[in-house]
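Only one structure is covered here, and it is reproduced in the block below.
Only one protein chain is missing from this complex, and each of the others stays in its spot.
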Amino acid sequence: MTFDLKSLAKGAAFVALFAAAPSFAQEAAAVVAAVPDVAAAVAAAAPAVAAPVADKGDTAWMLTATALVFLMTIPGLALFYGGLVRSKNMLSVLTQVFMICAIVCLIWVTYGYSLAFTSGNEFIGSLDKIFLKGVTTSSMAATFSNGVYIPEYVFIAFQMTFACITPGLIVGAFAERVKFSSLMVFVVLWVTIVYFPIAHMVWYWAGPDFLRDAPTDYGYLWGKGALDFAGGTVVHINAGIAGLVGCLIIGKRIGFGKEPMPPHSLVMTMIGASLLWVGWFGFNAGSNLESNGLTALAMMNTFTATAGAAVAWMLVEQVTHGKPSMLGGVTGAVSGLVAITPASGFATPMTSILLGMVAAIVCYVFCTTIKNKLKYDDSLDVFGVHCVGGIIGALGTAIVADPALGGQGFLDYTVIPAVAGAYDMGTQMLTQGRAVVVTLIWSGGVSAVLFLILDKTIGLRPTVEAEREGLDISELGERAYNN
Amino acid sequence: MTFDLKSLAKGAAFVALFAAAPSFAQEAAAVVAAVPDVAAAVAAAAPAVAAPVADKGDTAWMLTATALVFLMTIPGLALFYGGLVRSKNMLSVLTQVFMICAIVCLIWVTYGYSLAFTSGNEFIGSLDKIFLKGVTTSSMAATFSNGVYIPEYVFIAFQMTFACITPGLIVGAFAERVKFSSLMVFVVLWVTIVYFPIAHMVWYWAGPDFLRDAPTDYGYLWGKGALDFAGGTVVHINAGIAGLVGCLIIGKRIGFGKEPMPPHSLVMTMIGASLLWVGWFGFNAGSNLESNGLTALAMMNTFTATAGAAVAWMLVEQVTHGKPSMLGGVTGAVSGLVAITPASGFATPMTSILLGMVAAIVCYVFCTTIKNKLKYDDSLDVFGVHCVGGIIGALGTAIVADPALGGQGFLDYTVIPAVAGAYDMGTQMLTQGRAVVVTLIWSGGVSAVLFLILDKTIGLRPTVEAEREGLDISELGERAYNN
Amino acid sequence: MTFDLKSLAKGAAFVALFAAAPSFAQEAAAVVAAVPDVAAAVAAAAPAVAAPVADKGDTAWMLTATALVFLMTIPGLALFYGGLVRSKNMLSVLTQVFMICAIVCLIWVTYGYSLAFTSGNEFIGSLDKIFLKGVTTSSMAATFSNGVYIPEYVFIAFQMTFACITPGLIVGAFAERVKFSSLMVFVVLWVTIVYFPIAHMVWYWAGPDFLRDAPTDYGYLWGKGALDFAGGTVVHINAGIAGLVGCLIIGKRIGFGKEPMPPHSLVMTMIGASLLWVGWFGFNAGSNLESNGLTALAMMNTFTATAGAAVAWMLVEQVTHGKPSMLGGVTGAVSGLVAITPASGFATPMTSILLGMVAAIVCYVFCTTIKNKLKYDDSLDVFGVHCVGGIIGALGTAIVADPALGGQGFLDYTVIPAVAGAYDMGTQMLTQGRAVVVTLIWSGGVSAVLFLILDKTIGLRPTVEAEREGLDISELGERAYNN
Amino acid sequence: MKLVIAIIKPFKLDDVREALSAAGVQGMTVSEVKGFGRQKGQTEIYRGAEYTTNMVPKIKIEVVVEDGQSAQVVETIQQAAHTGSIGDGKIFVQDVGQAVRIRTGETNETAL
Amino acid sequence: MKLVIAIIKPFKLDDVREALSAAGVQGMTVSEVKGFGRQKGQTEIYRGAEYTTNMVPKIKIEVVVEDGQSAQVVETIQQAAHTGSIGDGKIFVQDVGQAVRIRTGETNETAL
Partner (left out) sequence: MKLVIAIIKPFKLDDVREALSAAGVQGMTVSEVKGFGRQKGQTEIYRGAEYTTNMVPKIKIEVVVEDGQSAQVVETIQQAAHTGSIGDGKIFVQDVGQAVRIRTGETNETAL
């Protein structure tokens, strides 16, 4: 998440709650203030003072949310994508998503978490926690409330699932025509050079109890003050632009535009879309890192924005084609999920509906008219849904977060306990725009370089025969279905 | 849930716990008693007094339960139904269930929640919370224990999933032969005129800390004292009778009784049934609104009733056909889930088994002999499983809730903290019967009127050609599978 | 789980936490110490003293974990297996797993829980809790921390899911060639004579607050001191060896080695594998019975070991065949899940990777070279993955649990609150080996006797015609797919 | 003997089969095919990509009969498969030189 | 040339294929079909609805051979596909006027 330097978006209602129980908040804050280190590993480092203790309810929710985000990736995302390709490439897509999860898990615990979530410079963390050095079962990670902590291991696990799904999203853009081995190399490089830095820039900060005393310990975009509740920039814009660049460099599928390439199983796509929706509750509501009323609001918004977007996409289809379609409904739903991601903890359920609807309509235009005009072959509309939807969401957050529209605004963490900050929609919109542009440039640029290097060296594309035969047989030696 | 005016079924064991910790319960109750408003929005309304604070463990469980109920609907219910139709209608069923969820979400936050869960008259709530007006992240909703609250947003989300699945259940009765657009119109009308009133009549009450002071602030059937832990009447009988009425008015599928119409993928049906079972833990155990021993009992009962019913159905098949079947096993399981729904917080794991077995056997007779005799075309046995199973469950609850059989009885909320009420099985059985009859009449009657009006105006049925070709191609322009 | 007599593996970090809050731990322990009974039913038995109260966060997590383990079984395991058989036997596998769950639920509440988890002798419990006698919503079950309890019903439900999945695992070994009715009889006998005793021997003990005063009240293998966090011996080795014995006695499939028998749907297998991974978080992290930092560690290890194993299997394939395969990746993942099961609460995320990799490589050799050499027909590699992987995991636990390698070591429960015990890797390795051998002998021997008796009496195998036609049509009268 | 091949609409399969049984035909072989012809397929739209496949699912029936029976079988199929709308399908008749029943080794007319 | 069409039991496919290879047949084409005949299908019951389809899954093999090879191929198939129980299937032989190998344009016997 990105936040304003002096603030985090947790709004007025929350402050009221704290005000109603000031002794609790202050006491907890006092306890933690005595611990010099940041964001984690408090107990081990300072056994002499009473360490912050995680609430078991928060921990329970974060464990659940982590499982939900993983469910959203495998089988969710894998099926959503897999159903859309031809059956001869089904396993290639499933394997890509599954193995990306596996490989990113290994990288994450090796050096990824450390690069993303330790103090370094504004753009990248340090190697202080390489191999998760120093993390124990009693290390704690900060949340967005003063004095509230969760076990660091559950924070690591939760964030790991985000690192897994992001490159998984990319593969849809050039599905059916990429070499498995080259893709895996790409993913290793991409998470290292693109994802970890962006996650650090957007999400790293010292924590609510420490910002007062370490007022410059945060990532670059966090410091600029953009609002991103659950990863609209880090996950969706980031993956979406990388996908577009990849599909342009890799080129079109053989037969694209000439042969029909209908989805081989919309049933799998529907299962995938449903699991995405369900898993996204973990993604968005888990991003609050606690189990409270704001978490529930994020869940509510994840319901209504998605519902609004699904209905909007279908209505547009009805108008333009005279028929709705199931694929339209579920694609709309996903565009709504993408758009609400950065706004999920800021909007109201009603403004979420509007945000979802706008996102669906804009994404519809991109996935149909504009893509067809520009004739690029983004096989599964990663750009049209995730990047475009992500941008709508990022900018829309500036609107829906406005307390004047019932939004949650942001909190000023330079005082303890934090108080509501003064919200200005125009300023916020500019801030959001900057975060979008930085992500587009960094991810787009570095991804392009990576794809080009790989293309010239180990090659990105299978042979024509292999592609024609289908990647399942040619690369994996298997068929998805044998009757 | 429906409860006796002076009581709620939370039985003796619970009371013992409270007695063992009276200071806790009384203190909490005292805090809340100072807040004049009911069932929600306490903190914002009365910032001067200490507001009730939700336990984060309760909140964590309710967030999880909400996700589980949604998982049960999509993809669960959609696949359970979809597998049973012919492949040419697969997408139509998936789309119906998916889009019903989307549309009902929108209605729920717009006016549905307000109509169902605010104080109005005995039959319908008010528009006080239209557009969720006044709900904030610190609003609280009452549970069934004195002094225990959860964030109102999570209560709204949880209840929303119930409103989504109920019309979703109906579509199975006339699968493969209904116009998508007309169905959507029907659903909008039906939840408004049937579901919200019935939910209000059965589930609305002032809450455990307020009943003493607002002794008439409840819905009609709640006031009559029927026991319904998780929605046997509101969800299953309600949907089941509406389905029957619909399938009679819409008429049989072309070729019904002449052409074979075997399930196109029992694999999908099995996946759906399994997800129904898993999701139903959220449905039943979530209906306790807390995370405690009673929640765990509801989960246990959801295991054993289902297991008993699956085994019973298969045994009956073995006896009557000489062979069991997978579809029999999973249908039995669903009939057990339906039957235990109203009883899940009242029965013991052992009496649950018996209830499940009885339900399976009665439903078996309905789905095979009686349906075949009466020759109506309830495509996926919505009536035979949900309505019949729901009635068995509603009546059976009167038996298994009896403390003499180890049941939980009910609590008398007119005193604070609540105490166990005096249980009489005969009286309770009559009360249960009344709730069943009211639901059958209201839902059956209004549904019939709605179906007839739609049939005469926009038409309920696709053309003969469209039906023959399959609704996937004719209504959505897509095929489920392309090899 | 199996533990050393004077200890449980919860290691140094935990102890530090307790030391930091000694007043809490001692107070809680004191409360419970006044209750004479063990592991459950405290409140009801001793209403005069303050009963232990379950933390709602712990309860929330355990409810969730229970649902996750069930999801892992149906549809997870069922699909993982089902995808690997020929389509004519698909439903038979799904039905077997589904109905095993149902039947074991019924047995578990009838007498299984009582036999496994009440005090009896070292090898089997008593019938004290037959029909769950005496269990109420306020009965409590002990965890592994002094003074921490959860509702007994949730413990019963969680353990029930383990009893369900274990026989479910066995069926893969002789898939496509076993009579459904005989299999069900086998399962009833096997859980009674093999599973409940082994669960009692390995997992039963008096609880952390009672061991000091009841120093001999535990199961045989628990007393010997083996470490098994989530069931490597009770579940995986147990099921794996039973499967091997079964496939040898039942004999090969008709056409085995002559006809090709490719998996009919690797898509289903991939869905199943993904749900196994997701559900396994409940299995392993739920086995901590609490919601804290150690729970999160178990989840982390379940991520990284699995990831390491999936990558390792694919790399070995790449080297030996020149191609990786999706089935290889997901099989590797499952072998990693199996291996980390006993070690999940003891290892670090980094040592878990190594354990997973070793398991994958050894299982690979078993499933390919050795099985092909020995020419037994373990249809779905139950032995090669679950038994072999389980043994690697059990022995590897001795290594990764070593505090010198960052492991959690074990706790000495003979003092209250428990303190870290002195760890010796060599001794522990011998202890682990003994648990493995006992399980192999007991489960292998009894299973062999059971299979032989059934084979001679009611017969284990369908007729040649039935097998050729496929078990779906011949035994269930259904087809999985009808186009 | 003659091989009568009929390409028909899928939902007519049962009607044709029953009519043939009634006409004394004891065996036949059926397969799923796709047909191109005058009848046009539906337009399918997948997220903006539009396909008109012109491929229509059809059922192919193959039945081998004695020479003398051929005319009646063609007649029977034509009537049973007839709906009068485009895409009803075709019937083709070819010569068959030899027939064998695998089970018994009987040949020609007795093998049918 | 002759086209030999064989309708056989699915599990016999491998046997027939091997026998034909052994007999020197180099190519063939195989498809999945459903058969009606003396052999009756299983009764299927789906939640009380009962179907006896009489449709039995079969495999159709098509192989084009030189005129002189035809008798031997029929013989080979008949033996390899034989189980002696109802439903073993049929073999039909038809004339083929022309054959072309697409790759090379070779025609007739050399194209096989």
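What to note about this one:
The letters A, B, C, D and E name the chains in turn, as written, and every chain counts its residues from 1.
Keep this in mind: contacts are C-beta pairs under 8 Å (C-beta built on N, C-alpha and C of every residue); 3 or more make two chains touch, one makes a residue touch a chain.
Predicted model, so just to flag it, every value in this text is computed and none were measured.
Note that of A:258, A:373 or A:456, the residue touching the chain absent from this view is A:258. Seen across the whole complex, the unshown chain contacts chain E at 1, 3, 17, 26-31, 64, 94-103, 105, 111-112.
Although one chain is not shown, part of chain D still touches it, namely residues 2, 6-8, 31-38, 55, 58, 60, 74, 77-78, 81-95. Where chain A meets the omitted chain, the residues involved are 255, 258-260, 468-469, 473-474, 477-479.
Rule of thumb we're sticking to: only the chains that are shown with their structure count from here on.
Path length between chain A and chain C in the touching-chain graph (shortest route): 1.
Copies chain B and chain C of the same chain sequence form an interface built mainly from non-equivalent positions, shared numbers / all numbers used being under half. A count of contacting C-beta pairs for B-E and for A-B identifies A-B as the more extensively joined pair. Averaging Cα coordinates per chain places chain A and chain B 33 Å apart.
Along chain A, residues 55-58, 60-61, 64, 262-263, 265, 271, 321, 323, 325, 327, 483 each make contact with two or more other chains. For chain E, residues that reach two or more other chains under the stated contact definition are 32, 44-46.
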